[in-house]
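In this view, the complex is presented without one of its protein chains, the others remaining in place.
Chain naming follows the written order as A and B, and within any one chain the residues start at number 1.
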Amino acid sequence: MKARLPRTGAPLGLLLLALFLAAALLGPALAPFDPLATDVLNRLRPPGATHWFGTDALGRDLFSRVLVATRLDLGMAAGAVVLSLLAGSALGAWCGFAGGRIDRWVGRLVDVLMAFPLFVVAMALVAAWGNSVANIVYATALINLPFYIRLARGEVGVRRGAGYVLAARLGGASAPRLLFGVLLPHVLPMLAVQGSINLGWALLNGAGLSFIGLGVRPPTAEWGVLVSEGAPYIITGQWWLAFFPGLALFAAVGCFTLLGDALRDLLDPRGVAEAARS
Amino acid sequence: MTVSVSTGANFAGRIGARVLAAVPVLLGAVVFTFLLTHVLPGDPAAFLASGPSAGPEEIAQIRARMGLDQPLPTQLWHYLVALAQGDWGQSHTTGQPVWTDLRQRLPATLELTFIAFALTLAVALPLGAAAALWPRSVWDRTCTLLTVGGSCMPTFVIALLLVYVFYFLLGWAPEPTGRIDAMLAPPPIVTGFLLVDATLAGRPDALASAAGRLLLPAVSMALFSLAPVARLMRASMLGVLRSDPVRTARALGLPRRAVLASALHLALLPVVTGAGMVFSYMLSANVVIEKVFAWPGIGSYALDALLASDHAPLQGFVLLVALLFVGVNLGVDLLHSRIDPRARAGA
Partner (left out) sequence: MSTAPMLEVDGLSLRFHTSSDVLNVLDNVGFTLQAGETLGLVGESGSGKSVTALALAGLLDTRAQVRARRLRFQGRDLLNSQGTPDAAAWQGLRGRRIGFVFQSPRRALHPLRTVGDQLQQVLQIHLGLKAVAARQEALAWIERVGLSDPAHRFKAYAHELSGGQCQRVMIALALAGDPELLIADEPTTGLDVSTQALVLDLIAGLARERRLATLLITHDLALAAQRCARIAVMHAGQLVETLPSAALREGAAHPYTRQMLRATPQSAPTLNALRSVDGTLPDLTRADLPACRFAERCERSDARCRSQAAPWTRTGAQHALACWHPVHVFPQPLALAA
């Protein structure tokens, strides 16, 4: 029986992750050219021996720009997810734990929000708060909040009556201690899975926003910005300008998705058995 | 044993209940846009004025109209009243009321979204069903490939790649500059949907041009949305094929086709809800696609306004999207209860 995609994906995902982390941490040092250095004589060169990804309209080396952009893109995505995860799971856990009317109302609100075209919300937030990288991170964190609230709320709500929780309560544990010391660690694995998948979405969101001109702006190197710089040149045939940053996005999102799936398989063997039966 | 009776009154009651449930969402959206402009660091009047170059008289005018000296709840009330009367503010970049602008541009976005949505369903549903019926076949592998790959590639990159291949390399697609060839006179506006208007006016050339230009942007949106719908269909179908009713159908000796029809009927139920979410997502993805293809819809309108610090249109855009979202949800709910008699009984 051939292995399913997620199983074979884990090693690939790890490899990609290693590459991206290296690029993010060491990017500027590894770049063959200065990402901001213009060289108008060499503008719009197709990929070749010197310029592996070609050059852009100002003669800047595209490979260096894509490489250096890794740090910003991954940083933004990671920042958004961490914020979202912490705030969302705390809020969701509290709701699930408290139960009652607040829990139900929050649940209903979250259900509605989850389907709302959140890109629009991000646009509005950036419009109100200003066009900066920090605001992109906050906006992305905000629109990813519902996932974590719902997840934490569900998991905590289910476990609220479990034996070990009651035991801890009888042992005199206070509510916060119960919540964060006992319940949350059990919920952590599912949060981690959701987090790694969300990294991909956060990345797409951030790139999408900068593509339309919000957040990061030229000449800063960021994958979404690079694609938008390359967009006008698609119809004149200089495909590499948009292609390589797009490829980087694809690979990064793919990497996080593969890792997220592998993590889920690892942590939820029941789900694997379900899938195996299919 | 009771059999539920669907009188007209009951049906209206159910719709009413669902509309009522939608009100908080709408209210939430209104409050959100209200807060967006009225509770800012800085001067809300300046925010809504014609940009940094606005004169003090203009700002004073806006301030008076917004009633910024009044308590917040009063302001909110005035805002609600104004919205209900169709006063959604003024755009200083187009010089027109926001409501007028939005009404003019909405059909372009809707036409694109409908076509993209239809494409998504037309491909994703059969693919998902085939993947479930013939596991590990070429259909199943294609489905997996699409769901994994399709959800990893951002829409704008897909769009640009498609333009490159089909416009630049192959010359099959027209250039990505709007809904219809600039050389052609557009048909008279009846619905705002070019395909419909061109047909009504009996203009095959306009019809062909509009259809051709709809293709690439619709495909770009559809490719990204294929993934969740196909995955949902596949999962739903797999579950249904193993369910009791399908086993009964086989045990009753029904021919293959009848069993399949039974299964599909059951499998489509969760897909309806999921597809509704996809439609909502498409309303969002519109913004990016409209930018790439220079599509004159509400997304590009909002974007242009945003970048020109013209904030009233953006506010209107958010509200309109909220309205559409609520409408879609309502539609999905109603469709669901039409298909599933169990939902009807429960209300």
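Methods note: a contact is a pair of C-beta atoms (placed from the backbone, for glycine too) under 8 Å apart; a residue touches a chain by one contact, two chains touch by 3 or more.
Since the model is a prediction, treat every value here as computed from it, not as a measurement.
Undergrad: Please pick, from B:91, B:155 or B:262, the residue that touches the omitted chain in the full complex.
TA: B:262
Undergrad: Which residue, B:70, B:177 or B:248, contacts the hidden chain when the whole complex is considered?
TA: Checking each option in B:70, B:177 or B:248, the one touching the absent chain turns out to be B:248.
Undergrad: Contact with the hidden chain only, please: which chain B residues?
TA: Counting only chain B, the missing chain is touched by 1-4, 242, 244-245, 247-255, 258, 262, 265-266, 269, 339-342, 345.
Just so we're on the same page, only the chains that are shown with their structure count from here on.
Undergrad: I'd like to verify one number: the distance from the centre of chain A to the centre of chain B, where each centre is the average of its C-alpha atoms, in whole angstrom.
TA: 24
Undergrad: Which positions of chain B touch chain A when the two form their complex?
TA: 24-25, 28, 32-33, 36-37, 40, 132, 135-136, 144, 148-149, 151-157, 160-161, 163-164, 167-168, 175-176, 238, 276-277, 280-281, 283-285, 287-288, 291-292, 302-303, 306-307, 311, 314-315, 317-318, 321-322, 325, 329
Undergrad: Please give the residue numbers of chain A that touch chain B in the complex, ascending.
TA: These residues of chain A touch chain B: 2, 5, 112, 115-121, 123-124, 127-128, 200, 204, 207-208, 211-214, 227-228, 230-231, 234-237, 239, 242-243, 246, 249-250, 253-254, 257, 278.
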